[in-house]
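Of the protein chains in this complex, one is absent; all others appear in place.
Chain lettering (A and B) follows the sequence in which the chains are written, and residue indices restart at 1 in each chain.
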Amino acid sequence: MPYTISQIADALGLHAEGDMSLIVTAVAEPAQAGASDLALAMKPEFADQLSSGKARAAMLWHGADWRAFGLAAALLAPRPRYAMAGLSAMMDAGAGYAPGRHPTAVIDPTAILADDVSVGAFAVIGPGAVIGAGSVIGAQVFVGQGARIGQGALLHPGVRIGHDVTIGDRFIAHFGASIGADGFSFVTPEPSAAEKVRETLGDQGDATAQSYARIHSLGSVTIGDDVELGANSCIDRGTVRDTQVGSGCKFDNLAQIGHNVVIGTDCLICAQVGIAGSSRIGNNVVLGGQTGVSDNLFIGDNVITGGATKVLSNVPSGRVMLGYPAMKMDTQLDLYRQLRRLPRLIADVARLKKAVSKPDPSD
Amino acid sequence: MPYTISQIADALGLHAEGDMSLIVTAVAEPAQAGASDLALAMKPEFADQLSSGKARAAMLWHGADWRAFGLAAALLAPRPRYAMAGLSAMMDAGAGYAPGRHPTAVIDPTAILADDVSVGAFAVIGPGAVIGAGSVIGAQVFVGQGARIGQGALLHPGVRIGHDVTIGDRFIAHFGASIGADGFSFVTPEPSAAEKVRETLGDQGDATAQSYARIHSLGSVTIGDDVELGANSCIDRGTVRDTQVGSGCKFDNLAQIGHNVVIGTDCLICAQVGIAGSSRIGNNVVLGGQTGVSDNLFIGDNVITGGATKVLSNVPSGRVMLGYPAMKMDTQLDLYRQLRRLPRLIADVARLKKAVSKPDPSD
Partner (left out) sequence: MPYTISQIADALGLHAEGDMSLIVTAVAEPAQAGASDLALAMKPEFADQLSSGKARAAMLWHGADWRAFGLAAALLAPRPRYAMAGLSAMMDAGAGYAPGRHPTAVIDPTAILADDVSVGAFAVIGPGAVIGAGSVIGAQVFVGQGARIGQGALLHPGVRIGHDVTIGDRFIAHFGASIGADGFSFVTPEPSAAEKVRETLGDQGDATAQSYARIHSLGSVTIGDDVELGANSCIDRGTVRDTQVGSGCKFDNLAQIGHNVVIGTDCLICAQVGIAGSSRIGNNVVLGGQTGVSDNLFIGDNVITGGATKVLSNVPSGRVMLGYPAMKMDTQLDLYRQLRRLPRLIADVARLKKAVSKPDPSD
């Protein structure tokens, strides 16, 4: 994707200096950059590597002395990482999925696809499904009966969307993502041991072993606009009403969203996160990789969890959490420090016992 | 799915009162219910919302004063959650997979399918596979050579079943589930560092770096009746004998069952649980979401683990476990409480040291 420095500066609203007509065709890290690459040197420590590469132009931070790095041109970004969003979009040649509808695709005659929707080989679009303009349905995708997908979707190969799922505009889903599989909901004829343990926090009582009956998922999944779902991630359908995901949410790979979960807007759900059934997540929440959220909890707005945090109870808005069980991050980090003192504490107490008992040998 | 109150009561063996001929067509939460919905108000706190909705009939708990909620009819269930199993089955219109065999499906001529088995578009059924009566094989499913699936199976799109896997009746598997991929079994020519660490609990000794040789999985997977497997979950084949899953087990999404694992009957394995190779799980075990079980362990009957429990050693029957490393739940909860006292304990000991050392300044 060849662009002049001037074109990039205009497109991204950035300040540029030097040879504005210089053409770059790709981006590269400073040391690996060739003569036609735009080097990305967002911080001074990366810029030092410009001399190892051959870049004649670079994206640098605001105020960088680009001439000192031997460059012919520079884009100077006040927040280079944010500029990278626009730049990477310009430079992305895409996955090369062909336009049009592949002759092997099985599209039910009652499905309604906008004229320009492309459909890959071996995709299946069910009865009554609706797909908006500009959408790209990859090879081997499955879209169930009655599912509705907005404009500008990009479903990579192997994505599966269950029946009656509703999705907004500009949805992106990666290889093997599952939206709208049945929820995990089973019940025993009599109260089960697990139910008793929940009440007693540890005691099974006299519950007897039973087989499970299945509760069918009569709800579906409703997803807002601008949502992205990672490879092999799962969002299950609800029991009576829909599982809900607000606009702007981004999910990494292998995330698991249980039945009836409600997620607000603009949340970042990292890889391998699990949110159990019926929990509610606020807006602008960030759940770090491998975070777990137990069922039926409430996580307030702006909550952030560190990697592998296990949330076992409600979290008020604005909290930053870490650990298992989840605590406020600073409390948890204090605890980690205190635990390192435990051996000395045990030794101290042993010594104190001896010292205190000394005066009274009859004790 | 329209039913009279009377039909539902008869089908579920429930007591009903009021207008038995009233017709309902769907279920809904009380506040969202329309005039033709059966509202689900399983507990008094939900019933309060009946007045916000338009339901004329509801399912309530045994002894509820349904007339006080302005209803024309009521189903009164001694255990409403259990009644929901039967009710949701009646109300489930299903995913709409078409009957018959889609002309694009590739079914090996040596496969034996009962007459009424339906097979979706782009499904592949391998040589010698056997599929029982009433089974629904979704689009894009793969069934390997020699696999045997009982009656009444429901394989959603993208499920993959490896060669020679044996599955009982009424098996359900969701999008992307994998049954019978190879086990993860590798060996180095000389004892590896990891083997030494196991023996010494932390010391690699003088093991040198080596490449791995692959141990092939010659066993397969055997699954009982009434098993359900969540989206993108995996059950691996055994090394010499089959990995085994007993009847009545239910697995949520993204669960991982390693090679040679043996699971008893009626277990509930929640989302993102991992059971490592050769571990044995008893009957009626419940493993909470993100639970991990190390390899070669034995988990007794009726064991229950809380969310994210990491089981690093054997667990006797009937135990309720929590935490990392797993402890009895009540011990673990006590520990969490004790840890909160640690800052005060450290301060107390510091003060004690000062107090005790005071009388003896030469110490």
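What we mean here is this: contacts are C-beta pairs under 8 Å (C-beta built on N, C-alpha and C of every residue); 3 or more make two chains touch, one makes a residue touch a chain.
Please read all numbers here as calculations on a predicted model, not as lab measurements.
One of A:P44, A:P189 or A:G318 touches the chain omitted from the figure, and that residue is A:G318. Contact with the omitted chain, checked across B:D10, B:D48, B:D116 or B:D348, is made by B:D348.
Per the touch definition above, the residue from A:S118, A:T239 or A:N283 contacting the chain not shown is A:N283. For subunit B, the residues in touch with the chain missing from this view are 104, 106, 122, 124, 126-127, 140, 142, 144-146, 158, 160, 162-163, 176, 178, 181-182, 184, 186-194, 197, 201-204, 209-218, 232, 234, 236, 239-241, 254, 256, 258, 272, 274, 276, 290, 292, 294-295, 310, 312, 324-325, 334-335, 338-339, 341-342, 345, 348-349, 352, 355-356. Residues of subunit A in contact with the chain left out of this view: 26-29, 32, 40, 79, 81-82, 84-86, 88-89, 91-92, 95-96, 102, 104, 120-122, 139-140, 156-158, 172, 174-176, 226, 228, 230-232, 248, 250, 252-254, 265-266, 268, 270-272, 283-284, 286, 289-290, 301-302, 304, 306-308, 318, 320, 322-324, 328-330, 333, 336, 339, 342-343, 345-346, 349, 352-353, 356.
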